[in-house]
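Only one protein chain is missing from this complex, and each of the others stays in its spot.
Which chain is which? They are A and B, in the order written, and residues in each are numbered from 1.
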Amino acid sequence: MSAFIAIALTLVAVAAVVVVMTDDPARQAVSLSVYGVLLAVLFMALTAPDVALSQIGVGTAIVPLMVMLAIRKMRDRS
Amino acid sequence: MTRSARIAMFLVAGGCVAALLVLGVLDLPHFGSAVHPYRDASLAAAVAHKTSNVISSINFDLRALDTLGEETILLASVIGVTVLLRPADDEEEHRPVGEGRLLDSTRMVGYLFLPITVMIGLLTVAHGAVTPGGGFQGGVVVGTGIHLLYVAGSYRALERARPVGAAELGEAVGAGAFACMGIAGALAAGSFLGDVLPLGAFGDLFSSGSVLLLSVAVGVEVASAVVVLLAQFLHQAVEVTGDGKESA
Partner (left out) sequence: MRVYAYLVAVFVLLVGAFGIVRSRNLVHAVVCLSIAQSGTYVMLLAVGYQSRATPPVFGSPATKPSKSTVEPLVQAMTLTDIVVSATVTALLLAVAVQVHKRHGTVDPNELAALRG
């Protein structure tokens, strides 16, 4: 197993802990986006270009955007 | 159950699950091994069907029935979101006032990249059978690219450029087209979701039978699903307020 894959795996594990330990959901949307990019890098290292393409579009752009919109809706209401 | 009791119970149960998973994982073939029976079988089948992208061949040809199930999950989730995010009786809609401050460079980058991103998405969908890509990835890229207009412009510009009714229709058409292709395949080739187009040469754009058409159907559905989902959330967050409060 190459060093690059080992580093990518470690970064993903650390980023997962960071996302889970971020308590404010608005900040969590940003760290989720960074986690999505790191996950896409890991998928590329594991020679899975199709999966990395899906992950970049979905995990980096769409899900954090929906999380931020949901939070904004709740903040307007309260 | 209080929060600390819940956490304590999870630490015990999670520890047991972790121990079981680690024991199971230690028995797997080591990471990077060369024994992959499904790889040998699907590679042979994809080359026989003249498809260069083996993953698209699995999704739209060898296991196309599973993709039909996934499309149905997509359709059901979007219907669920549309129903849940309807404005309630005590809420009113109103036009958003003002746009907020926007850097000129952001506006330029957004306007520059919108046609490029949409074009890349359409190319990814169309070349699903030969290059990395396919309906799912290309649909996500197109759906996200359209919303660069919201980032670079204003919500009103996005509303004019993106008809939600057409997106809802497009989603239903995409899912229905997939099922109809299945029936057409049953009539033309004798099996549900069989090939209706000729197989062509390995590596050509118009090869591998029905993979191109199914990829386009899925691309239309996924792009429309992304547009409808983001439209519902944006509508709720930007335009709908409760208790008669102002929102910008």
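The working rule: contacts are C-beta pairs under 8 Å (C-beta built on N, C-alpha and C of every residue); 3 or more make two chains touch, one makes a residue touch a chain.
Just so you know, these numbers come straight off a predicted model, no measurement behind them.
Asks: For subunit B, which residues lie in contact with the unshown chain of the complex?
Replies: Contact residues on subunit B toward the absent chain are 1-3, 6-7, 10, 14, 17-18, 21-22, 25-26, 28, 30-34, 36, 38-40, 42-43, 46-47, 52-55, 58-59, 63, 66-67, 70, 73-74, 77-78, 80-81, 84-85, 88, 127, 130-132, 134, 136-137, 139-140, 202-205, 222, 225, 229, 232-233, 236, 242.
Asks: So which bits of subunit A touch the chain we can't see?
Replies: 1-2, 5-6, 9-10, 12-13, 16-17, 19-21, 23, 25, 28-29, 32, 35, 39, 42-43, 46-51, 53-55, 58-59, 62-63, 66-67, 70-71, 73-74, 77-78
Everything below uses one rule, namely that only the chains that are shown with their structure count from here on.
Asks: Over in the complex, which subunit A residues touch subunit B? Could you list them?
Replies: Spelled out, the residues of subunit A in touch with subunit B are 1, 49-50, 53-54, 57-58, 61-62, 65-66, 69-70, 72-73, 76-77.
Asks: Okay, in this complex, where on subunit B does subunit A touch?
Replies: Against subunit A, the touching part of subunit B is residues 31-32, 53, 55, 124, 132-134, 136-137, 140-141, 143-144, 147, 226, 229-230, 233-234, 236-237, 241-243, 245, 247.
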